[in-house]
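Let's look at chain A:
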Amino acid sequence: MGTTAPVDLKDICIRFGSIRVLENLNLTIAPGEFLVLLGPSGCGKSTLLNAIAGLLEVAEGEIHIGGRNVTWDEPKDRGIAMVFQSYALYPRMSVRKNMSFGLEVAGTPKAEIETRVQAAAQMLKLTPLLDRRPAELSGGQRQRVAIGRALVRQAGVYLFDEPLSNLDAQLRAELRVEIKRLHARLGATMIYVTHDQIEALTLADRIAVMQGGVIQQLDTPMKIYREPVNRFVASFVGSPAMNFLPGRIESDGAFQFTHEGQCPLTGYRWRTPGFAGAATLGIRPEHILAGAEAGPSALTAKVEMVEPMGSDSLVWCRLPNGAPLALRQGAETSLIPGDPLPVAFPGDALSLFDDSTGVRL
Partner candidate 1 sequence: MTAAVTPRGRKPTRITPARWGIYAFLLITALFFLLPLYVMIVTSLKPMAEIRLGNIVALPDVWTVEAWAKAWSSACTGLNCNGISVGFFNSVKILIPSVFVSILVGSLTGYALSFWRARGTNILFTAMMIVAFIPYQIFLYPLVRVFSFLGLGQSLLTIIIVHTIFGLPTMTLLFRNYFSALPPELYKAARVDGAGFYQIYGRIMMPMAVPMIVVAVILQVTGIWNDFILGLVFAGRENLPMTVQLNNIVNSTQGERAYNVDMAATMLTALLPLVVYFASGRWFVRGIAAGAVKG
Partner candidate 2 sequence: QEMKAEVIHWWTSGGESAALKVFADQFTKAGGTWVDNAVAGGANARTAAINRTVGGNPPTAMQFNTGKQFDELVENDLLADVEAIMTAGNLKAVLPDPILNATTRRGKMYAVPVNIHGQNWVWYNKAVLDKIGGTEPKNWDEALVLLDKAKAAGLIPLAFSGQKVWERGLFNAILLDKGGPAVWTEFFGKRSQAAAKSPQFRAAAETYAKLRSYVDQGAPGRNWNDATALVIQGKAFMQVMGDWAKGEFAAANLTAGKEFGCTLFGSRGGGYVMGGDVFTFPKPKTEAQAKAQATLAKVMLEPETQILFAQKKGSIPVRLDVDGSSLDICAQRAMKVIGDKSQQVPAVEMLSSPAMTGALEDVYSQFWNNPNQTVDQFVEKILGVLKQEL
């Protein structure tokens, strides 16, 4: 199959008329890397992906794929393949034809086409469906065909634009695993756009979290989950979302909650040591110590609602100062609304953000 290729974006600017969507964006993707572009709707993920594919003109900057400057090449000459959210299958062609169309257009020999289609179909368990039309397939099958169409191109770089977001949860989980396996098997570079953070966390070697056309953080999933560089990243990644508790950092290095309560910050890895002033404490629901674990310095929250999620439960409580707090407990939790619950925030699992800039402290 195709050889893997690095992708290098240099000072990319993209404009629609007078709207600047991307401004001086730089991004280097190693060969064989699985990079996820994660961000809210309208932040420019698709725009960036389309620019890499050559479907959109860049106003400024250069795009290098496999070491070659492809800034002015046609999409088909860039050694890329692409999978779209809406599948974009050719409705009047059979599955087989959908996959082989590009190769036919390129004049690939018949036998070669057949081999590649068969290989891709087998890999994606599409062999029995080859003669159906897209309309006769389920959503998951359609998306598999779209992936198959990309596969037969044997590109060095695969681009995915929210390929799973039209599918239901179970199918999404299933195909996610398949894509991950595919990546392991092909070893090709993959750039994957999503706004689902579970997808991003499970699939990525590195995640680029974008907002407003700017990459906020580019790092491994674990790093992004554990140490978000700013409040936006912290709030965007993770579900249920990170709890944010307003307050201020005293000069003695403890966190004073608004109205009431305090929390020591021992164990916190400071980036800007010695900061004091208005700040927000962020903590993920599963990192909160509750009940007996909470220890002596605990605050006492009041349970408001318990959401059983099968494998575990989400407990919604309210702190004495009125701030809401979600925490994850085991599935068998015996908490019921109204219960008092001591909670503590371990310093090594916290995130602290400067209120004025939103940046991690």
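FYI, contacts are C-beta pairs under 8 Å (C-beta built on N, C-alpha and C of every residue); 3 or more make two chains touch, one makes a residue touch a chain; residues count from 1.
As a selection rule, all candidates are chains of the complex that A comes from, given by their letters.
Since the structure is predicted, the reported quantities are computational estimates derived from the model, not experimental observations.
Student: Looking at 1 or 2, only one should touch chain A in the complex. Which number is that?
Tutor: It is candidate 1 that touches chain A.
Student: So in the complex, which bits of chain A are touching candidate 1?
Tutor: 50, 53-55, 74-76, 80-82, 84-93, 101-102, 105-106, 149, 153
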